[in-house]
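Have a look at this one.
Every protein chain of the complex appears in place save one, which is left out.
The chains carry the letters A, B and C, assigned in the order they are written, with residues numbered from 1 in each.
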Amino acid sequence: MKEIEVIHIKEDVELNNPVLIVGLPGVGHVGKLVAEHLVEELEAEKLLEIYSHHFPPQVLVDENSEIQLVNNEMFVCHTEKHDIIALIGDHQSSSTEGHYKLCTVYLDLAMEFGIKRIYTLGGFPTGQLTYSDEVLGAVNNIDLIDELKEYGVNFKENEPGGGIVGASGLLLGLSRFKNIDAACLMGLTSGYLVDPKSAQSLLKVICRIFDIDIDVGPLEERAKEMEKIVARLKEVEQQQKGMPEMSTVKDEDLRYIG
Amino acid sequence: MKEIEVIHIKEDVELNNPVLIVGLPGVGHVGKLVAEHLVEELEAEKLLEIYSHHFPPQVLVDENSEIQLVNNEMFVCHTEKHDIIALIGDHQSSSTEGHYKLCTVYLDLAMEFGIKRIYTLGGFPTGQLTYSDEVLGAVNNIDLIDELKEYGVNFKENEPGGGIVGASGLLLGLSRFKNIDAACLMGLTSGYLVDPKSAQSLLKVICRIFDIDIDVGPLEERAKEMEKIVARLKEVEQQQKGMPEMSTVKDEDLRYIG
Amino acid sequence: MKEIEVIHIKEDVELNNPVLIVGLPGVGHVGKLVAEHLVEELEAEKLLEIYSHHFPPQVLVDENSEIQLVNNEMFVCHTEKHDIIALIGDHQSSSTEGHYKLCTVYLDLAMEFGIKRIYTLGGFPTGQLTYSDEVLGAVNNIDLIDELKEYGVNFKENEPGGGIVGASGLLLGLSRFKNIDAACLMGLTSGYLVDPKSAQSLLKVICRIFDIDIDVGPLEERAKEMEKIVARLKEVEQQQKGMPEMSTVKDEDLRYIG
Partner (left out) sequence: MKEIEVIHIKEDVELNNPVLIVGLPGVGHVGKLVAEHLVEELEAEKLLEIYSHHFPPQVLVDENSEIQLVNNEMFVCHTEKHDIIALIGDHQSSSTEGHYKLCTVYLDLAMEFGIKRIYTLGGFPTGQLTYSDEVLGAVNNIDLIDELKEYGVNFKENEPGGGIVGASGLLLGLSRFKNIDAACLMGLTSGYLVDPKSAQSLLKVICRIFDIDIDVGPLEERAKEMEKIVARLKEVEQQQKGMPEMSTVKDEDLRYIG
């Protein structure tokens, strides 16, 4: 396998006013929830799969005990005004360099599809458990702000204060060099749990932007399933910490003997 | 030395219905125990050695005080129905990228040997000390399930919930792209100790699959030795943590002075 | 994006006795404070921007909610005696190799500009909260010492005892191979806070070296803003630690399941 491998599932797609929406794992999994919900509810078609050395060396096991190598995928959802390309996936890059390399590939693909606008979706951690239906925005072109305000997006000076980390931020930064307008839309969330309420607020904004109507009900259910997976991963992680193994002498443990 | 170096010990081997079994270090060392036991009991011949920058920079010292650079090795065990290629070794990759690169090499070698089926062996951590003789399976092709159930392998929806990490999982994922059927067989184990009981259960399944008869007795002894090595590694690790050294200013300690 | 990408903003600059000043983030942000202050007060022009896979995958959000991909930048400040090229930025490299690669690029650029002297600015952590206006120096050519002493720089045997880590040190080391004289000037600082007082002391030395007159007043204000950003980053970091996420299975957590 190459460092980053793109497997095209559907060739020669004709797209109508295509827009890219990115919903990868992140704070509260808000972006992932919304983008996967769109893919489900709009009966999207899979366009391609992306595999990479920069994802963890992991397969997931489905309900039939069949494995899937972790990946990112692009789907197309047809709506009246736009064809929405949705980038979703199991993981973001596990290394700094990988983030840059993967986002460069995402952007190259977007350009091949003729994308003129990118929305990256995410969560903004408040650290508080009280609920807010606010959706915060940041843009790579100041001209987008008035338009997005009309759809209910809030903008606050220098927020998020710590910047935007990962694909959601990096895609805004890199697409600027290509003169592609991009905005990051963040649902406010505690930061401690998979958050379907925040995803609902964000989804409503998306529906307004694309002038579509989507049932927000199933989001609760989807969030519960996602929470279960997160819990399992945490459990497994804990168990693994219990046992020192020959296979886990790590770089940082290597003080030189001899 | 190249990034990954394969040293062929025995050239031009003729193989009869070859199958690959992978038993590298992992949870409870269950897979490693079983595969090394097969190699010993079936008087396997060594085919090749694999060295790599992605293994720790470490040599092991044998009973004669002679060192061996850590590696992975492939052996061939001749049985009536199949020639079993066994991949065993001291370590798995110490980096994410290394996992992908090494597994790509393992798979290339398997294809050169004409392998049509892969079994990766491992442990499934339960977090509980109670014993279970269950062997859990996951496959990269749903068609394998009925066959494996007959040999006593259990399948459970979405298990392991955290997916399969490392070579055992990655080989299933990568071989799928090459249309090679592969299954991961996991003995249930606490996750805290080298587990010969779990290895016995897994070995019994392997014997049924290959229609061979192998003494499970020596597994106990083998596990005890392995446990000793694990304990030593742990001890050494603890000692090393006691002393800050010039040689161990690590990446993550580098805040910028000056 | 390439591994290191230099975007020239202003071409064909003619420079008068150019000198390079480096003020990247570090202990007490002393160097960063001073260099950014110079850029502001001397109404510097931006020459170029440097983007790299070795910076974090992060964008910062400005007061207009517009993002900026984290980078390093070179400005030119015209003064009577010298044109000062100032290298400032959001981050230093996040990897060991990246430090070497980035500093090699900085030095190549400096040589293209015809630089004959480099000053890297930083903080020297005392671990004590008492204030000192001392500026400590280290050089890559012993001939610089007498000159710098006249400007008020102190030199102490084997200080800093732990050496100089990051770009401030590495640029001294690498420029030596090119026969470019370079000195690291460090304001003494506690090491616990963004330190405008230490920056003032260092700025005074810089003013003497370049025979310029700069208002030190705004440094206090600038430091307060920087402290706020540091606080926010810390807060965000804390929040992020609260929640295990699918996206954060890290290399070091990967013990092999299966």
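Going forward, contacts are C-beta pairs under 8 Å (C-beta built on N, C-alpha and C of every residue); 3 or more make two chains touch, one makes a residue touch a chain.
On a predicted model such as this, the values are computed, not experimentally measured, just so you know.
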| item | value |
| --- | --- |
| Sole residue of A:35, A:164, A:180 or A:205 that reaches the chain not shown, by the stated touch rule | A:164 |
| Options C:52, C:92 or C:198, residue touching the unrepresented chain | C:92 |
| Among A:26, A:56 or A:196, residue touching the chain not depicted | A:26 |
| Touching residues (missing chain, whole complex) on subunit C | 24-29, 56-58, 90-97, 99-101, 103-104, 125-127, 137-142, 145, 155-167, 169-170, 172-174, 176-177, 184, 191-193, 229-230, 233-234, 236-237, 240, 243, 245, 247-248, 250, 252 |
| Hidden partner chain, residues of subunit B it touches | 1, 3, 53-70, 94-95, 228-229, 232-233, 235-240, 242-247, 249-257 |
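Basically, only the chains that are shown with their structure count from here on.
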| item | value |
| --- | --- |
| Chain nearest the overall Cα centroid | A |
| Remotest chain, subunit C as reference, centres from CA atoms | B |
| Shared-contact residues (touching 2 or more other chains) in subunit B | 24-27, 92, 95-96, 125, 138, 160, 162-167, 169, 184 |
